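Part of the complex only, each chain left as placed.
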Amino acid sequence: MKSKPLLFPQARHYDIIPMGRIGIDLNANEINRPMEETETFTKYVGGSPANIAIGMARLSKKVGFIGRVSDDQFGRFAKNYFNNEGIDISNIIVDNEGSSMGLAFTEIKSPTESSILMYRDNVADLKIDPKDVKEDYISNAKSLLISGTALSKSPSREACFVAMEYAEKHNTVIIFDIDYRPYSWNSKEEVAVYYSMAAKMSDIIIGSREEFELMEALIDPENTSDEVTAKKWFNHNAKIVVIKHGKEGSVGYTSDGSIFKVKPFPVKLLKSFGGGDAYASAFLYGLMEGWSVEKSLEFGSASAAMLVASHSCSEAMPTVKEVEDFMNKR
Amino acid sequence: MKSKPLLFPQARHYDIIPMGRIGIDLNANEINRPMEETETFTKYVGGSPANIAIGMARLSKKVGFIGRVSDDQFGRFAKNYFNNEGIDISNIIVDNEGSSMGLAFTEIKSPTESSILMYRDNVADLKIDPKDVKEDYISNAKSLLISGTALSKSPSREACFVAMEYAEKHNTVIIFDIDYRPYSWNSKEEVAVYYSMAAKMSDIIIGSREEFELMEALIDPENTSDEVTAKKWFNHNAKIVVIKHGKEGSVGYTSDGSIFKVKPFPVKLLKSFGGGDAYASAFLYGLMEGWSVEKSLEFGSASAAMLVASHSCSEAMPTVKEVEDFMNKR
Amino acid sequence: MKSKPLLFPQARHYDIIPMGRIGIDLNANEINRPMEETETFTKYVGGSPANIAIGMARLSKKVGFIGRVSDDQFGRFAKNYFNNEGIDISNIIVDNEGSSMGLAFTEIKSPTESSILMYRDNVADLKIDPKDVKEDYISNAKSLLISGTALSKSPSREACFVAMEYAEKHNTVIIFDIDYRPYSWNSKEEVAVYYSMAAKMSDIIIGSREEFELMEALIDPENTSDEVTAKKWFNHNAKIVVIKHGKEGSVGYTSDGSIFKVKPFPVKLLKSFGGGDAYASAFLYGLMEGWSVEKSLEFGSASAAMLVASHSCSEAMPTVKEVEDFMNKR
């Protein structure tokens, strides 16, 4: 174990700077039917790291963001929305080379059957350029969150690694949210290569069991043990590894050898997606407040339960009081 | 004048086969504001030749279509919609190489100020392949309508020229609806080259004054006279040339030397787009019914007026009776 | 027959402006073996329309050229070579976007077995842009020669059609040398579409039987008759159609109904390629001198025989006196 304990450098302006996808969700209003029969859609800001940014802002953290948006009505909507939430938009570049905001049309066939129709050709979020990444922005943040999908294409991939190099240089905590989306990756080998590289540099790694196995496909393809997985990354820079098992709940490992398990809150589902970003936001909030890993995981789990019962993945992000109220009612 | 009079070959199954764009319109429900503030959108089938197909079907013509749709919920919605309208969908190919339906988000800031936010990367409609075009489908139609935007990219461009070669061989009337959209063309020279090629082969050419000038930019860049324009194309294969002048109305020229002018119907605008496809459908309906060019143009103008007063460009296409009622009320 | 007789407009500066490929041939010095065993290569200017330009210049015609070369040693070599041959290089653009000269490494396994290893990615010659084509250059020429390969890709394809539009407008004789090369075309349908378009606008069409069949694949796929072929193009703008049958010789058809056949000169082959460009040059020279079609074809055939007995396709192009001496020795 070469890892040192996790420390958020305190005297910095931003609590967290997520980096990566910011897009538009268009959620079906007429639900419990196939999308062919949907008549109207409601527009929200979406994208995993954007949702986490909004989640953290609702939890009253100081939030920045590194990303690109399109030079059109949807791009302006997203920036305005962030600005209204109190998120710093100084490092969100307006792309002037004709890219578009990614779109996610969500289809909710039933509480457990959903699918997403993606528009991801020529998307602004994957145009983040290494030159967009400012060293002093990152040196002024307690943590940097890299969303795995941002590693799937150049130049966004290189921009993320540049950001991580700066974070490493300035002891900014690196959080890697694996967030695997099969579209846009060319091969399983590519996934394994770049996920491993990011994981080696990260202090906190969050993902599902399946995502960790994709990441280890080259170096340890047979492994199915969470403990083996956690130790592997503790041998690099990780201090906390969180592995999610869907309905079974999730497990947090820390580099001092502790293990924490948490079960999902029982809740009436509206849809089967959107919980993960609420989970990450609330969990990271807890860590930043100095809570124990266990308490932080519980808080994350509660927030996730609230999200899967609501129509959006961003607009519905709860405040601290709302999560606490929800937990108290149980 | 080498042109022969316009004759629709009678003993054929299809009255018209439009070829080209079929997409999804997402029209803002909260109108008279910028799209940044739109909250919900309603989904319609859209795209100029698709609108014309629907328009002709509502006017009880037998309609086919040559095009490509995506292999997803939106592609299936479009095919189902056509099928329900009685349009033959046997020559609409489902693209299996990951393309998407084009999207048009419409913003209605005021009755005279509109804009459209397009998603046209990797669109299914521009993937129509020369191999998709069946000679016997075209030889079994009275007319083929080529939408100019379908000429903007390969392989759709070549597919259109293949269709026109077959139409020429079998005396299927070729209708060229210039339908210029600046996105997706590489240069003004390219526009002029391919528009000219299509126009040389066409029997009926419909476009705005600006569109005709784009088409003649290489061979006659100074010309601003409708009459000179019409004569130029009568020297090739054209029998009818319709030139639109917006609020000033439009002019129809025939190769026998006649000229017909028609004014727009006064109407309370909801939006400033969507009229052109209704105009084309109703005008062509008239010609096919054997009406005079003049009466056909009037009928087209009436249908156009009905469309700009309604929320969609396809769903609102009127029946013959509805157009007649509208005209009688004036 | 709507065709008028072929007339080269006399009071013009240039006899001919070929348009299209200009590249580098690297011919194996150690011949009669596979290229794997070749040790050294000799460098020549190559490419069908470039060879024809050199051929016409050697025959003391005034020659221009429309094309693009790379901004490197090979591009400069080609321009210098043309300049030294007396060919006007004012319309040869130096491409500044990183393209390369096409390369053709020739392998001569035996006098009848040859192959060519092509380097044609990102080639300068297919970057000719519509904007490179100057109307007054073409209006100042008696003839424009379009090489079919230049139609295989944008923007060169559109540039050729722009040049043909200008030629049509100014009565510059259009010569279409089909020159089919399978690489770089996407489909047989594409070949048929663009070859047909070019042929419809041309006064003189030269190609092999196979090339004419590729061109007619859509409109008349069953036809194998030279006479039917010739008549088809006489119905458009053609005045002379030359169809080549390899060792069987070639046939020239004229729109007044005459037919001329010519046999190849017997000669000791060094290689099995390079004859066609010499043939075209010398044949066109004859026509421009006012010779009969028959005499012109003979002259072409003699020049072709001289080329296949020599090491290069450009450097070996003969003068009028050399062709005459060669013919007199038979």
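List of remarks:
Letters are used for the chains, namely A, B and C, taken in the order the chains are written, and counting of residues starts over at 1 for each.
Assume contacts are C-beta pairs under 8 Å (C-beta built on N, C-alpha and C of every residue); 3 or more make two chains touch, one makes a residue touch a chain.
Bear in mind that the values here come from a model prediction, so they are computed numbers and not experimental data.
The total count of identical chains across the complete complex in this file is 4, with 3 shown in place.
Everything below uses one rule, namely that only the chains that are shown with their structure count from here on.
Taken as a graph of touching chains, this assembly is arranged as a line, each chain contacting the next along an open chain of partners. If you average the Cα atoms of chain B and of chain C, the two centres end up 40 Å apart. The distance from the centre of chain A to the centre of chain B, with each centre set as the mean of the Cα atoms, comes to 45 Å. Between chain A and chain C the centroid-to-centroid distance comes to 60 Å (mean Cα coordinates, whole Å).
Residue numbers of chain B whose C-beta contacts span two or more other chains: none are found. Partner chain B is touched in their complex by these residues of chain A: 26, 29, 34-36, 38-43, 72-74, 76-77, 80, 100, 103, 105, 107, 117, 119, 121-122.
Here chain B touches chain C in the complex through residues 129-131, 154-155, 158-159, 161-162, 165-166, 169, 186-187, 189-190, 192-194, 196-197, 218-219, going by the rule given at the top.
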